[in-house]
Structures are given as structure tokens and as C-alpha cells.
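One protein chain omitted, others in place.
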Amino acid sequence: MSRITPEEVRELALLARLALSEQEIARMTGDLDAILDYVDAMRELDTTGVEPMTHAVPFDCPLRADVVAPSLPVDEALANAPRREASFFQVPRIVPGPGGGGGEEDL
Amino acid sequence: MATDWEVVIGLEVHVQLATKSKIFSWSSAAFGAEPNASTDPICLGLPGALPVLNRAAVESAVRLGLAAGCNIRTRCRFARKHYFYPDLPKGFQISQFDEPICEGGAIKFRLKGEARSIRLTRIHMEEDAGKNVHAAAGVSFVDLNRAGVPLCEIVSEPDVRSAEEAAEYVRAVRTLVRYLGIGDGNMEEGSLRCDANVSLRPRGSEKFGTKTEIKNMNSFKNVRDAIEHEVKRQATLLDRGERVVQETRLWDAARGVTQAMRSKEQAHDYRYFPEPDLPPLVVTELEMKALRGSLPELPEDRFARYTGEGLSTQDAGVLVADRETADYYDATVAAGAPPKRAANWVINEVLAVVGDARRLSGDNVPVPAGELATLVKSIEDGAISGKQGKEIFARVWGEWGKDKTAPLTGVTATGQIGQLIAEAGQSQVSDAGALEEACRKVVAAHPAEAARFKESPKLMGFFVGAVMKETGGKGNPKAINEILRKLLG
Partner (left out) sequence: MDARGASLTAIVDGVRAGTFGAREVAEQFLDRIARLDAPLGCYLKVDAEGARRRADAIDAARKAGRDPGPLAGAPLGIKDIFCTRGIETTCASKILRGFVPPYESTVTARLAAAGAISLGKLNMDEFAMGSSTENSAFKPTRNPWSTAHVPGGSSGGSAAAVAASLCAGATGTDTGGSIRQPASLCGVVGMKPTYGRVSRYGVIAFASSLDHPGPFGRTVEDSAALLEVMAGADPLDATSIPAPVGAYRQAARAGREGLKGVRLGVPAEYLQPGMDAEVEAAVRAALDELARAGATVVPVSLPHTKYAIATYYLICTAEASSNLARYDGVKYGQRAADAKSLEDMYTRTRGEGFGAEPKRRIMLGAYVLRAGYYEAYYGKALRARRKIADDFSAAFTKCDAIVTPTSPVPAFKFGERVSDPLQMYLADILTVAPNLAGIPAISQPCGFTKAGLPIGLQTIGPALGEEICFRVAGAYESRTEWHQRLPPEVV
């Protein structure tokens, strides 16, 4: 019984913005299927009441003083830009996209 | 037949915090730099860069939560929220998901004189994204200056019941943010942003209807208009027996409509997981105590105090609208001015000339609270008339603060107003003889009113006014009053 279908692989590829050829999708389906099968063994491990370990450090988040330090000069910030226009990064035209509060509603 | 629809609104308000540096890096968080001039490896999302949390952002978030009566988590976590967009350099936003810094709480305000309290679900910290600019055909431009500016996201329960209430809620959030001094709360500039979730249900029903998310409302008026329109749109659909589609709609202020976003939507799977580059954040009891102690008296508490002290709800409302105004008023009263007259003066004279009320907290207020108190007291005591007081005020303020938009440049020296009052008092006609002469003249000129005085003592005001006119405004009102009383009997 396969754990992942090519359709789901296509969905994931879209979610991860990866253009995959049909061949790659077929290959990926097989690879992921084998890996998911392997990790399925985790199910037999009883982890009730166990705290998730998200960090390997035992301390709390350190805080930084609210002090401004020099930014990168604009030319350095843009030096690696594949496409640049004046002091902007240039990209193909953006169609208003998915949700989230931070700033995607710039229209 | 149209159903009686109940409007159910929940609001998400993003507040930009006015810290000096960004939330996770040291670049300036200030608005207005040349594009991409306020960036560094961290907010550019360069390979290998790591976030380091700004203490001031945490303190602002905690103070906001305390002011809203939230429960502040002793330990909270950051999380990554993933989506692809050019203004999001890392391909994820560092936000909070499972364990936000604040939970619960409420925003209180008055709607048409009635006290309202909208419950909050949570307040969390996150970083702002950059800005996309769509200029030429086929291309967009990205400016990452704003990427990494600290935000607080305030999420309300769906307790709001009208478009007008929604606008007042947002206004109340702005007032609170400004009271705390944690941000500008300016919708037009984008330092305060609002999205609304709107649905309808038959009145009396407990179940929620299908909601739409409304975005792109960049003023209180737009909040109200957009929601009003959306409510009508949904009601029309539902009355026709059609369904409301769950979707995101953008408010188009120019055309007065909401429009569904065109993007072919896949389900938003943000794939949240705990941010591995930031260990959990701990806020200790000690720190919370210190921050609680730093809170100013909040708007609704002040409102209650002022109305309790006898001010009208209207006057109290104006005074609490900005913390600086209320502080200035409190200082004036503390310096001995009578409350009602002081309120009158602050509202009608000071606010009329100050421009931005926040200028009242600066060092260079042309008429500091203490000086205003002196002025108001002297009018109350009758040493000078109200008209003379206004002249003195205009003269002094005008010297330093005429331009409402420029920074205030100077301050009246202590005692200068006292000096001017003394001069004005002297020029007041207090000479008993001259005053008596004026009074007799006025009484003689109005025999009918004089005769009616005994039954209508209110006519005193008429007579005093007439005598003031006669003396060119320079009569000492108290003295005039006494003389008239004797004459009129």
C-alpha cells in the first residue's frame, strides 16, 4: 500500500515551489514512499507525556539591546541581486497572493 | 422576506512597534530610508544569517498585553510561517503560533456613549515583510527596508456587531498603542493595519455563518465603509438563498466595493513549526511587575475618573483621546486650576491651536500646564475676564507655536503669564467710581429688564454683559456683579 501518490507529490511540489518533470515526480513518489515506510516504525514508540525537544540548548532566548548599527550599503545589499532596478530588487510582476498579515496586501 | 441578520465581526489588527532597531536585527526600523538602505544580512534573509530578538519589542508587546488585561505567558515561542512572496526574504515569517506571548484580554471603548468590551483571543509578536512596488509593465520592485520591523498582531474574538463598532474598536486600539508610546498607530502610513472577518447569521442563532476576510482598509472610515458594504453584499446573497463563499476580498475605496482576490488559491498551508534559531522566550514575574508599573493610566480608566469628577462625557471623551492631552489636563488641575474650567480651556483653546496633541508632551509647550493653571485660576477668581485670558493665551502661544505643523520652538518662562495677568488686571476698570457710573448707565438704559430682575435673577448675566460692553471688556466682573446687585436690589 503506497503512502504517497503522484498527485500528492505534485501538490507538495507546488507548495515547495519546485518544478519537477514527470520523470522526477515518478522517482520522487517512489523515494518518498520508501522513506515514509521506513519512518513509519516510529509509530510503535510510546511518547505519551514526553515533552517535544525543539532545541538542544537548555537556556532561554537571549535579548538584544534596542540599538541601531550601520546597515549594509545599498550596493552591497543588492550586489547579488539577479535583477536590479535602481535600488530595488526586480522580479516578474506580482499578482496579489496568499494570506498572512505582514504585508502581502500591497496592491 | 428578509431575515433579521446579526452581523458577526472579528478583527485582526497589526501594530508596528516604534523600536529604534528591527525585531531580529540591528538595522533602523524607522520609516523613510532610500529603498533597501536599511537592510542587513538578517533581514535580507542571506544564507547563514540568524535572528537575535530585540528586548524593546518584547517589552512593548508585554505592556500592550498588560494594558489589555491579557494573560502574559511566562514562556512563549516563536514559530515559522511559510509562504512564497517576494517581500518575504526567507520564504517564511518569524511569528508566533502555538504559544503566543499574550492570551485573552479585551479592548474597551465607548460606542455612542455605551461602554463596550471586545474580547481578545491573543496578541503575538512577528516581523513585518518588505514592500512590493508595481511600477512598469510585467515587473515589480521589492524594497526590504520594512522587512523585520517589529509587529504586534492583535486578534479579537468575533464579538464586534457592526461596521461602526469595528471602526471604533480599531480607533481604540490606536489610542491604546499611542497611550503606551509603543507605536504611531497611523493607518494612512501603514503603522496600523486592519483585516476583518465578516459573517452573518440569523439573529438568535448560535452557529457561525460563512465568513469572508476583508483586506485593504487603510483608514477608520474605510473600515466602516468596507464592512458596511460587505454586510449588505452578504445579506443580499443570503436573502436570495445563495451561499456566501469563504474567500478573501479586497476593499476598493474608489469604487466602494469589495472584490474577491484573483489568485488561484491552494489551501494556505503555512507549515508552522517552532523557530529553531530562537530558544523559548521567558518573561519573569519581576520583569512583568516592572512593566506593569510603567503603564500609564489607561483611557477608559481616565474616562471614568473624569466623569466621576463631574466632567461631561463629551469633555471626558475629548480629553482621553490622546494621553498627552489628558496628562496636560491632569497637570493643569494638579497646579490648582478648577477642573471644569480647565477642561474647557484645554479642549476649546489649547487643542484648537496645538495641531498634533502629542506636541503637548514635549519640552517646548508654549503654555506649560502650570502656566495655564495660573491663567485659568485668575479668570475663576475674577482677576481678569475670560476675554482678557484668551488674549493673553493667544499672544503667548502665538509667539512660539503659531505653525501647527512645525516643532514647538520655545516655552513661556514661568511667571511671564502671571506678569501679563497683572498688567491686564491693572487695565481692568476696577475704579469703583467709573464702574458704578457704567452700571447706572446700563440700568437706566434698560428699565424693563431692571423691573423684571427680582423675579428673573438670571437677567444678571444680561446686565453684566451690557456693563462689560460699556467698559470695552475691561470691567472686573466680580466688582460689576456686586454693584449691580446693589442697584437692582
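Residue numbering begins at 1 within each chain, and the chains themselves are lettered A and B in the order written.
Throughout what follows, a residue touches a chain if its C-beta (ideal position, glycine included) is under 8 Å from a C-beta of that chain, and two chains touch if they have at least 3 such contacts.
Quantities reported herein were computed from a predicted structural model and do not represent experimental measurements.
S.K.: Which one touches the absent chain: B:Val7, B:Ala29 or B:Leu53?
M.R.: Of the candidates B:Val7, B:Ala29 or B:Leu53, B:Leu53 is in touch with the missing chain.
S.K.: Considering the whole complex, not just the chains shown, which residues of chain B touch the missing one?
M.R.: Chain B touches the missing chain through residues 41, 44-53, 80, 82, 84, 86, 89-92, 140, 142, 144, 269-273, 276-279.
S.K.: Would you write out the residues of chain A that touch the absent chain, in ascending order?
M.R.: 4, 9, 12-20, 24, 28, 31-32, 34-36, 38-39, 41-43, 45, 47, 50-59, 61-62, 64, 72, 76-77, 79-83, 89, 91-95
One rule holds in what follows: only the chains that are shown with their structure count from here on.
S.K.: Can you compute the centre-to-centre distance for chain A and chain B, using the mean CA position of each chain? Integer Å is fine.
M.R.: Here the centre of chain B sits 39 Å away from the centre of chain A.
S.K.: Applying the document's contact rule, which stretches of chain B touch chain A when the two form their complex?
M.R.: Answer in residue numbers: 12, 14, 19-21, 26-28, 34-41, 44, 52-58, 75, 77-78, 81, 83-88, 93, 126-134, 137-144, 146, 151, 153, 193, 195, 213, 215-216, 248, 250, 261-263, 265-266, 268-271, 274, 276, 278-282.
S.K.: Would you mind writing out the residues of chain A in touch with chain B in their complex?
M.R.: Going by the criterion above, the answer is residues 11, 14-15, 17, 52, 54-55, 57, 59-69, 71-74, 77-78, 85-107.
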